[in-house]
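For this depiction, one protein chain was excluded, whereas all remaining protein chains were kept in their positions.
After this line comes chain A, so read on.
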């Protein structure tokens, strides 16, 4: 049984920028343990020297010229924003105010 502690779940949730309740932490710990246990079966396979496949097609880096192009206007970009001011996205303060 994979050991996944509540503290680990809370750490991963922070990395993933998810706020989780105590109850969710318990559920997620249980689910993750079950899924990771299931994934442990991959260790039955000897993969020494096997290249990982990140991509099935034989693609190399594809470069293009760094040129500016017409895409969307600043106004368009802000159209779906929850909050904006003076042509910029506005977010809550980065440092907590108290």
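Definition applied: a residue touches a chain if its C-beta (ideal position, glycine included) is under 8 Å from a C-beta of that chain, and two chains touch if they have at least 3 such contacts; residues count from 1.
Definition applied: contacts and distances are computed from a predicted model.
One chain of the complex is hidden; its UniProt record names it "Glutamyl-tRNA(Gln) amidotransferase subunit A", one of "NADH-quinone oxidoreductase subunit L", "Quinol oxidase subunit 4", "Glutamyl-tRNA(Gln) amidotransferase subunit A" or "Amino acid ABC transporter permease".
Residues touching the missing chain, restricted to chain A, are 4, 8-9, 12-13, 15-20, 24, 28, 31-32, 34-36, 38-39, 41-45, 47, 50-57, 59, 62, 72, 76-77, 79-83, 89, 91-97 (touch as defined at the top).
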